[in-house]
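Entry: subunit A
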Amino acid sequence: MNWELIKDILLATVPLLVIFPTMFALTTWVERKALARIQNRIGPNKVGVPMSRYGGKLSLFGLGQPAADGIKMLFKENIVPTGADRLFHLLAPILSLIPAMLVLCFLPLNFPWLTDEQNSVKAFMLDGAVIFFFAITGLNTLAVFMAGWASRNKYSLLGGMRAIAQMVSYEIPLVLSAVVVVMTVGSLNAGEIAKSQDGWNWFVFSPWGLAAFIIFFIASLAETNRSPFDLPEAESEIIAGYFTEYSGFKFALFFLGEYIAMFAISGLAVTLFLGAGDGPGAEAYPSLKVIWFLAKICVLIGIMIWLRGTLPRLRVDQLMSFAWKFLMPLSILNIFITGFAWHAENNNEEYGFTIKAIIWTASLLILYLTAKGLDKVNRANIKPRTYQYGE
Partner candidate 1 sequence: MSFSTLALIPLLPLLAAAVIPLMKSGKQAAGVAIGALLGSCGIAIWAFYKTWILKIVFPPFSQNWLTIGGTEINFGFILDPLTSAMAAMVTFVGSLIFIYSAGYMAKDKRMARFFCYLSLFASGMLGVVLANSLILFFMCWEIVGVASYLLISFWNHKPQAAAAGKKAFIVTRIGDMGFLIGILLVFKSTGTLDFYTTENNGMLQILPIGTAFGFKITAVISFLLFVGAIGKSGQLPLHVWLPDAMEGPTPVSALIHAATMVAAGVFLVARTHPIFQDGGMLPLVAWVGAITALVAAFIALGQYDLKRILAYSTVSQLGLMMVGIGVAGVSVGMFHLLTHAFFKALLFLGAGSIIHGCHEEQDIRKMGGLAKPMPLTTIAYLCGTLALVAFPFTSGFFSKDEILAGAWANNQPVFWIAALASLMTAVYMTRQCMYVFPGVHRGNNEPHESQGIMTIPLLILSIFALGLGALVRNSLLETLPGFPAKHETIVITVSIAVALGGIALGVLIYRGRALGQAIDPLALKPFEQKFWFDELYEATVGRLWTLFIIFSEQLNALLVFIRDLTVELTSRIGTGFAIGGDRKLIDSLAFDGLCNRIRCASRSATRVQNGFLPGYLRLIALGAVLLGALVLWTS
Partner candidate 2 sequence: MNEVTAFWILAAIAVIGALFAIRKRNLVHGVFSLLVFFAGLAGLFLLLLAEFIAVVQILVYAGAVGILILFAIMLTDRVTGKDAFRVTSRGSFWGTIIAASVFLVLLLPTIQEIPQVDNPSNSEEIVKQSTVKALGKKLIHPYVITLEILALLLTAALIGAVTAAQGGHPAKKKISIE
């Protein structure tokens, strides 16, 4: 037995298992609170720490809500519909949680107590970490299908199919926008990608990086079924999509899996575009890197919550055509631009700032104009909605 390795793995994974579920709990509270404020409500503010048997408690702005939710979920009855596939019904939430948890290992979190400075732990220093990330994330679709199919419910199946179509479609711009970073760094290794951005060389600070980041972020919203792309669980159309028939602990697992997936994909976005652990003071105090990393994830999650409170849901055809007719061409173009820019910058180093300025202006212009053009083309066929019986 290789005790060193096991110790390393434990040191790397146990913190993940502590940090992210905690963040999940807090996030649910933050989300409810923030959405409530956006909608001019107050949100959860009652649940707190009870002080005595006969009333009187410390409410703490409702911070106890997640714990209460969790306890409620745990003790709710486990209902399996008649005619459902019992095995798959059970396996689906587990299968949805596993990939999300697994990919967390590949984030270059740089815990200070780990010796290796490039990555979280040597065992997870896969050469093709980024590809592995996408491969494992892709498994999520299977869990969704499993849940939808096993429930024996029309709405579930419909939601599951919607989710698969959406995830498969948005995976393409997601991967293509990540390719930009992989190309520039020349490695698929998450640690190396993180390291190459040290000292404020974040990829989001270049035009193509910015474009790729925006595409990536939009696609990751769709990948994690977040609003405005939450059609698979659109309650006004198909109840709750593929987890209509889930309750209790299984539902909690789905919920957890979804949020962990959000963290994971935000973590990947941070790794690829936002300089991973880089930030003020990170050079001097390497232990700050974890803090920065988590902080950036939190910011992204915050934006996601904000978007949920702001944007209405898309229609199915809009969703699809947005992925295939807008994001995909744009991300392919972005790859070409990156290639040209990289080539031009590396071959004309003597001109320094001038060439850089020209390339940046040109690529920004091209990307902006293409986005505009694609938008116009896509909207060409959209006419004002007419109502047969209205007016």
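The candidates came about this way: all candidates are chains of the complex that A comes from, given by their letters.
General remarks:
Following the convention adopted for this analysis, a residue touches a chain if its C-beta (ideal position, glycine included) is under 8 Å from a C-beta of that chain, and two chains touch if they have at least 3 such contacts; residues count from 1.
Please read all numbers here as calculations on a predicted model, not as lab measurements.
Note on subunit A: across 1 or 2, the candidate touching it in the complex is 2; the others do not touch it there. Residues of subunit A that touch candidate 2 in their complex: 1, 85, 88, 126-128, 131-132, 134-136, 138-139, 141-142, 145-146, 149, 161, 164, 168, 186-188, 385-388.
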